[in-house]
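Missing here is one protein chain; the remaining ones are kept as they sit in the complex.
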């Protein structure tokens, strides 16, 4: 484990790895998202209650679940960086934050759009909606703290600590629907026993979720690589790798 | 040697304080963030039915405004006194009252003004009726500078009169009350479709009063503190 | 050389901070004054019908508590870092986590505890039903230390940044939100005559969690800020 | 405790008459009078805590003395603050820098309140005190000696007639100390006035140097 972390944590190694992996994830994302979205828009049957309007689910649910998934990953990367003093992990966490914030924003935006026809208003003060908004604030806080510290080393460590502390909010967001009775949909996909969702709908949705995941990994690899390049800008291995002398 | 004019000195001081605040990206959004969050918290802590929210909207907006501007004022001069830059300011050829007024103005630009500008969004979130929004914005535009000036006086007193200062500032805090009452009243009247111009005039009068008196009070308290 | 025990070090730190606060009487009274003001302002800013006040009472009490402790946490470590005494604390043989916990405890004694104690009066002013008062007090007694601990962690993170003030509220509020929700829920349940023991237990669990983890987070954050 | 009046040849600008100051239960000084003319340096010495800094603050107009008066060009300082302060600069124990602003930004603000200063003036002042390389470092990141150098640059570029320097050598390295001596000598040569508090002996040459020992 230790060895693996250190091997993977070495910037040159990561650099090579990311160059190799990025296209794979990039193409996988493109294919999965295209398939899932097209399937969702044209092949899936309309919902018997909501008609065609429900199709926004194919963007809403993946982005909502990614918003939390990214946060957890960011916090884990930050923890690895803090505990083992691996700079690459900090770079990964820093790169993940804006991506996560974008997913969160997308979830909020698509949710609002969906809420207008469904609940007759853009916004209600419901536990899940509010906690998703709070998640957005968490991302903002993380990014603001990073931006506020000019010393890179300190910025890494301080923001890592914040990301870890913020983890406590994730279960609250996840389970808010069960703890409070709210307007928002309870879990429909993951229900054991009888799936509450039509099989056809589900397939396309799962494809899209997988696509979003690949998309996240590809973007993360690219921006973490950019971060690595920025941090190693006058090191020899980078000049060799880039072919500049 | 010609010393630069008052207007220029004022602009310099405002510029410096703004730069200090803007130095870090995170701080730009902050007072704003705070205001948004206060208004987010209320619906969370309550049963968030639109009727209830509408009923309390003026209260929430006004209390949030009070908090957002008093929150930062506590430390308005403290750091300058501690790091010695206030001493240099008191030794500059510019009038201290003017410089302190400029510092308060910068404080308002960073805490009060954003608050005025985003109030329509907050009002929407709290289901405040559309017709009350312009009046609320106007009233906030008049009230927030008064609050900043009150905060400035409190800050000068606490930093100045080491021991008694705290108590004196407690006496000043209640002065913020009328501002709030008139402000909330303006919103309230507008919500019910009534004429709210009286409350607005009153706020304007209070602002003039505060602007003309508080700089001298601040400067006097500050000179005592630097003694 | 035998270094004094943990308990003694804790008591020393609490004692010193209390003494410092009592030297500045005004500082002590501020959060309290603030809490009273917020809760009296609401009825003033609104049309004070007892039904409306009763409906919003839990929200007001809880938001005021959150803001009052947020307001004070800004200055929790700032002066110690500025004047270098925090550096000496970090270099003392006592664990920094313990000393920061002690500082937070002193802070709670001066801001949180008074707030718990006067809450019945405030509740009365807001027409909160009598039966909800004991539950509210209990919930506040559990929640205010959590809020102080959260404030402490975030203050330690931002204290190195000179103008971290606004950033602080952005960092604190998301983490403090669950506390607020559970607290307001306890009051709410008690008002409607329901069993509120679940929310209280949850708060107690959160307090234990915060007490056991936050000192280490605070110490780690402070060491980063001092670097 | 009074020193001789200004020499006949020099024009006396700063006049302190009969100053007395108390702190707590202690009288720091009393009946202190002197006058300082163009090209003169007054070197104030005394053990720690005898009241040197307090005296300087009275002379600057920051502290109100118990009795007595300070005047500049014959006018009472407390009544004419702006005129006096336009011709005076003070370097105190503290550096009076904003940690979040760079050396250049700090200086530019302080100087522009006094007179129209171009960016070149400021860079030149920083170069002179040896901070050419650290111009854009936030003041909080500067070392103790570098901060002191920024304070000195402020005094240098202030174009003030009267320099009030409270232990200017503090935290400076050896070349830094020599530099302070040199600029003081130059200032005296151009008819400036210096009030200097320093524990060690200074190396100022030229000008008329007087001593005031506080007890």
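Residue numbering begins at 1 within each chain, and the chains themselves are lettered A, B, C and D in the order written.
In this section, contacts are C-beta pairs under 8 Å (C-beta built on N, C-alpha and C of every residue); 3 or more make two chains touch, one makes a residue touch a chain.
Keep in mind that what you see is a predicted model, and the values were worked out from it rather than measured.
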Option from D:60, D:91, D:157 or D:172 whose C-beta touches the chain left out: D:172
On chain D, residues whose C-beta touches the chain left out of the figure: 23-24, 46-53, 93, 130, 134, 137, 141-146, 148-149, 167, 170-176, 199-200
Residues of chain C (touch criterion as defined above) contacting the omitted chain: 1-4, 8-9, 12, 16, 19-20, 23-24, 83-85, 87-95, 226-227
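Rule of thumb we're sticking to: only the chains that are shown with their structure count from here on.
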Chain of greatest Cα-centre distance to chain C: D
Centroid spacing, where centroids are CA-atom means, of chain A and chain D in whole angstrom: 59
Centre-to-centre distance between chain C and chain A (centres being mean Cα positions), rounded to whole Å: 33
Chain centre separation (chain A, chain B; CA means) in Å: 39
Sequence positions of chain A contacting 2 or more other chains: 130, 134, 137, 140, 144-145, 148
Residues of chain C touching at least two other chains: 161-164, 167, 170, 173, 177, 181
